[in-house]
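The complex appears here minus one protein chain, its other protein chains still in place.
To keep things simple, chains are lettered A, B, C and D as they appear, and every chain counts its residues starting from 1.
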Amino acid sequence: MFKTRYALPGTAPATLTGIEPGEGAPPQLRVVEYSRDTYEELKPKSVAELPAPGLDDGKVRWIEFNGLGDIDALRELGEKYGLHPLALEDIVHTGQRPKAEAYDDQLFIVAQMIYRDPVDDRLVGEQVSMFLLPGLLITIQEDPDCDVFDPIRERARVGRGYIRKLGADYLAYALLDAIIDHGFPILECIGEGLEDLEDEMLAKPTKTCIAKLHDYRRTLVHLRRAIWPERDLVNNLLHDESTLIGKETKIFLRDAYDHAVRVMDLVESYRDLTASLLELYLSAVSQRTNEIMRVLTVMSGIFIPLTFVAGVYGMNFENMPELKQPAGYFACLGVMLIIALGELWFFKRKGWL
Amino acid sequence: MFKTRYALPGTAPATLTGIEPGEGAPPQLRVVEYSRDTYEELKPKSVAELPAPGLDDGKVRWIEFNGLGDIDALRELGEKYGLHPLALEDIVHTGQRPKAEAYDDQLFIVAQMIYRDPVDDRLVGEQVSMFLLPGLLITIQEDPDCDVFDPIRERARVGRGYIRKLGADYLAYALLDAIIDHGFPILECIGEGLEDLEDEMLAKPTKTCIAKLHDYRRTLVHLRRAIWPERDLVNNLLHDESTLIGKETKIFLRDAYDHAVRVMDLVESYRDLTASLLELYLSAVSQRTNEIMRVLTVMSGIFIPLTFVAGVYGMNFENMPELKQPAGYFACLGVMLIIALGELWFFKRKGWL
Amino acid sequence: MFKTRYALPGTAPATLTGIEPGEGAPPQLRVVEYSRDTYEELKPKSVAELPAPGLDDGKVRWIEFNGLGDIDALRELGEKYGLHPLALEDIVHTGQRPKAEAYDDQLFIVAQMIYRDPVDDRLVGEQVSMFLLPGLLITIQEDPDCDVFDPIRERARVGRGYIRKLGADYLAYALLDAIIDHGFPILECIGEGLEDLEDEMLAKPTKTCIAKLHDYRRTLVHLRRAIWPERDLVNNLLHDESTLIGKETKIFLRDAYDHAVRVMDLVESYRDLTASLLELYLSAVSQRTNEIMRVLTVMSGIFIPLTFVAGVYGMNFENMPELKQPAGYFACLGVMLIIALGELWFFKRKGWL
Amino acid sequence: MFKTRYALPGTAPATLTGIEPGEGAPPQLRVVEYSRDTYEELKPKSVAELPAPGLDDGKVRWIEFNGLGDIDALRELGEKYGLHPLALEDIVHTGQRPKAEAYDDQLFIVAQMIYRDPVDDRLVGEQVSMFLLPGLLITIQEDPDCDVFDPIRERARVGRGYIRKLGADYLAYALLDAIIDHGFPILECIGEGLEDLEDEMLAKPTKTCIAKLHDYRRTLVHLRRAIWPERDLVNNLLHDESTLIGKETKIFLRDAYDHAVRVMDLVESYRDLTASLLELYLSAVSQRTNEIMRVLTVMSGIFIPLTFVAGVYGMNFENMPELKQPAGYFACLGVMLIIALGELWFFKRKGWL
Partner (left out) sequence: MFKTRYALPGTAPATLTGIEPGEGAPPQLRVVEYSRDTYEELKPKSVAELPAPGLDDGKVRWIEFNGLGDIDALRELGEKYGLHPLALEDIVHTGQRPKAEAYDDQLFIVAQMIYRDPVDDRLVGEQVSMFLLPGLLITIQEDPDCDVFDPIRERARVGRGYIRKLGADYLAYALLDAIIDHGFPILECIGEGLEDLEDEMLAKPTKTCIAKLHDYRRTLVHLRRAIWPERDLVNNLLHDESTLIGKETKIFLRDAYDHAVRVMDLVESYRDLTASLLELYLSAVSQRTNEIMRVLTVMSGIFIPLTFVAGVYGMNFENMPELKQPAGYFACLGVMLIIALGELWFFKRKGWL
């Protein structure tokens, strides 16, 4: 689900490799500047056109750098804003665990955004990296087209909620919260899928059931791997002692932490449920096998002795006294009936009918 | 079991959405005021008629706000008593983990109340949110008709026990304790169900057994998810350092903590038991399959060779010397008998009879 | 195994309910007073005749109150010695987790005593509640006839060991130690049962095996639930900071702690063993099913084609040239022999013979 | 594997019971005295002849007391050297968890020595108890003939390594290290056994495989129970704050700790491996059952319809037109061939051939 890139082992740290030439999309830049009363949106062409670092005019700036196709532009970005080379490496080597790392006067945050691809309805994971500097938030994504941040862009534009009243730390919180909250609809969908699966299994346990169940389990393994550390990440931010994260934002982060715990809780409950479903499936299959065997055994058990009796009187010995009895045939049928009834009684007593 | 509501990801925090228009019941208000000697019960029509906040007349006030159908009334309530917007959001977005959160001079408590629906005897989970302020407890529920608090209302009315002698903190404890203690009858009922199931499985492992077992397992997963954090919630209250919770109440909270641990203990024991029951079931089914196979194999094993012998002497070759022997038929029957006895001896030795 | 009583949810705390009228036995009182040189045993008729609280004459007093049939007497006892109402409630609501709770100048200890019922050789669990006050130990049990404390009574009477040299804290230790040590013979017995079961399973895995195994597992779940917290209880006493427990007694408590850990260790090992036994059983059954199938398949595999050949020459077509050959019958038998040998070779190569 | 003795529950603590008269071997005493330059070995006849306690002549004394058949001698030993009665009890009640307990000026250490019995190649567990006093180490074992300490005796005699240069604490370390290191060859042997078992299972999963596997699992459960606490024991010694254990010895203890962790690591890995092997076995058996069923089904599937056809034309109706056709027989054979080919094609398509 997550693209994992890594440097060749032994490569010098902070080397920006791993993206094949022509692989990523060219970066699209976007700058949003806002304060309580103003709002401006720019689309610079190159890193050079981005606002100078360290501006202290009370405005919050959000720089989006979407697309990893141009490593040089990324390097330029890093140099312009003094981003730490090890952090830049983590941006390129996607598939990082969500984490928050403090470098001097900046906070580097990595999160894994999970959303349903609008085109083919598949779950997609994408790494979002953020640098939180005073009054400035830089976010870097791989896919320039898709993300889960549109409602936040809208909130900033319209000025709804707290976003224009608080600083860049609140913006970072808002993005993280959107990422975490995306877990709810995804898990709701999984939960409904599991319920359908359960009905299907109880009705008729087929091969597709188990393939679906395995799919859900794998998805939950991936989700768990993305969300567990997200909880720790938010917790780290909550207990961050730098001045980058203000006291008002921390109350919101506590809320985000709570959401992360709820999402994890759901993931764990669904894992428990899939385990229980698997056992349900196995039990249902072995119950069915048992039933099939029972039918086979009852049928064979009744007819095999009868067929044997018929076989005996089908033998061609010259001297078989029974064959000459006028009532022999009917006596034979009677014996067969008695045998069959005896068998039926036996199977009935065993509870196999 | 629990209705889970959440905001669309990316919505501004503290947005009171998630309830469809016309979904919830209109809120019913109820105020109980009591002190050691007085007791009064009011049914105000609107939030405006509720007692003013911050009254300091030694009385304890319990405001019930039951029904989430009118978000504006809820917002009005929040404004009147200075409830924190993030807490209000948690009230609307039901399905929260039980938790206790301190906001300045108020304590926000969320618990999940589980009770047997009187109508259809199904387990129902409902979120109860409480705000503990000095001398004031506000509780908010979704369903105005059903809850587990009637005995406490009765105790307050009659003045039985400690309720009228202690403050609003004791009232909050009493409600929490009622919620936690409701776990006992529910688990007792599950325990009895599991015992019946065990007898049924040992007698005859059918398909319904496993569906029932799966049901119990799912219920226990849900219960566990509701009760684990309840324990932590009570623990948090126990170690709360604000002045909202008095020393006398803490002794009672220790008792509630103990009850929560006992309930959890029972849940865990029953989980262990369901795991063991599943294995019992699987073993019983495979034992049954084994037995069925044994009967089939013994029957087939005995009659198949005999039928073959009968088949041989049923062939129509012109030159089959045995057929002409006068004693041929009887010799043939004798051979069959010997074969059958040999088989019986073989199966006996294998222990399959 | 343990009787679990609880108040109706919502009942005021410290309400002594849960025992049906006429359910419990009437309480039997017994007082033992001893010092280093004296020993006296009394059987008071009522709580009023019990020694006054707070006597400070250097003697240790052990008051036994056995039988929960008279709630009023229990209440009287509580009032006389200033026992905390919440503790009294825990006495009536049996099935408590073992625990030690400090109330001002008293220590309330609950333990679960497990012993083999002398009448029907069944494991029985019974709650023992103790109050440790300066120079005074009050114990309360439900069943007046049975307990595991006779050796300690004997030790006190005869003055063997340390019991008469140390205080009421040592007496409490001695009772706890007797409860914990009772785990050893019970687990030894389970261990032997499991060994027998293993032999039985390897010899012939029957349905009773699995029922027995399930029984052991359930017993171990119960034992575990009773013994885990007993360890913590002893540990709490070890680190108790009140003056109720003296330094000399703590050395003995360390020993009791060690015993509790050993008992837990055995319980956990036996749980591991039962899990392994279950797998042994399942493997044995599936191995047996496999063997049965093999026999069935080999037999059917050999005779079904032969019977078919016999069937072909049993057909009544007028024009079947083979039937007229003088050697046809023998050729046919020869072909059957070749087919049978071929099949045998095939099954031999498969390793099924 | 370990003999577990315990006092009757309720016995006074520090009672030396549990050994039947005539059960244990009579104790054999052995004293080794050494310093950097001297070495002496004595075999005293009785406890009275042992060196006086508290000698402070710079020599290290190692007193071995091997054999638990004479409780009085043990009691005498305890009195002579001031050993704590609770510790003496732990010596007699073998099957203790490995532990280190400080009593005033002595350190009491219990370890479980596991070795391969030279006679019948079985794993044997034996408890070794040690008292570490200044300049003096007393070790007590049950079996006077067998232990794992010969190399250490040899090192002391010859003066190899550090043993004669350091004190009694180093001697205790050396014994513990020998006990811990004995885990390596035992686990190596288990590891090889598991590898053989794996090959055997993949080749042909028989009943003996599973019995062997269960045996390994049980052994690992026992080993685990003996070795986990050994790690903690060494750790406790490492952090012991008394003067009994010197700084130089602690560096060696750190090494022993490391060894204990490695042994535990191996035990855990092998436990994982046995779990995986069990699954391998179950899969192999169910795969084999599947294969057997397939052969049975293909054979039955092909011949049962053919036999039916033969049966039809074996009927004796007077008016069966086909029988009179000259080519009827051959047409019938042809139909049978077509049916058989059809079946083969069907099974081929199913992938069952």
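Just so it is clear, contacts are C-beta pairs under 8 Å (C-beta built on N, C-alpha and C of every residue); 3 or more make two chains touch, one makes a residue touch a chain.
It should be emphasised that the depicted structure is a prediction, and the values quoted were computed from it without experimental measurement.
Considering the full assembly, D:Asp181 is the residue among D:Glu76, D:Asp181 or D:Asp240 that touches the omitted chain. Check A:Arg30, A:Arg217 or A:Lys250 against the missing chain and you find that the one touching it is A:Arg217. Interface with the hidden chain, as seen from chain A, comprises residues 4, 6-15, 86, 89-90, 95-97, 99, 101, 204-207, 210-211, 214, 217-218, 221-222, 225, 278, 281-282, 285-286, 288-289, 292-293, 295-296, 299-300, 303-304, 306-307, 310-311, 313-316, 320, 322-329, 332-333, 336. Along chain D, the points of touch with the absent chain fall at residues 148-152, 155, 160-163, 174, 177-179, 181-182, 184-185, 188, 198, 202, 251-252, 254-255, 258, 261-262, 265, 269, 272-273, 276-277, 279-280, 282-284, 286-287, 289-290, 293-294, 296-297, 300-301, 304-305, 307-308, 311-312, 314-320, 350-352.
Keep this in mind: only the chains that are shown with their structure count from here on.
Annotation for chain B: without this chain, the others separate into A | C, D by the touch definition.
Looking at the partners of chain B and chain D together, the chains they share are C. In the contact between chain B and chain C, the residue numbers used by both copies make up under half of all numbers at that interface. The angle needed to superpose chain C on chain D by their Cα atoms is 70 degrees, rounded to the nearest 5.
Each of residues 314 in chain D touches at least two other chains. Viewed as a contact network, the protein chains form an open path, each link joining two chains that touch. Chain pairs that touch, as defined above: A-B, B-C, C-D.
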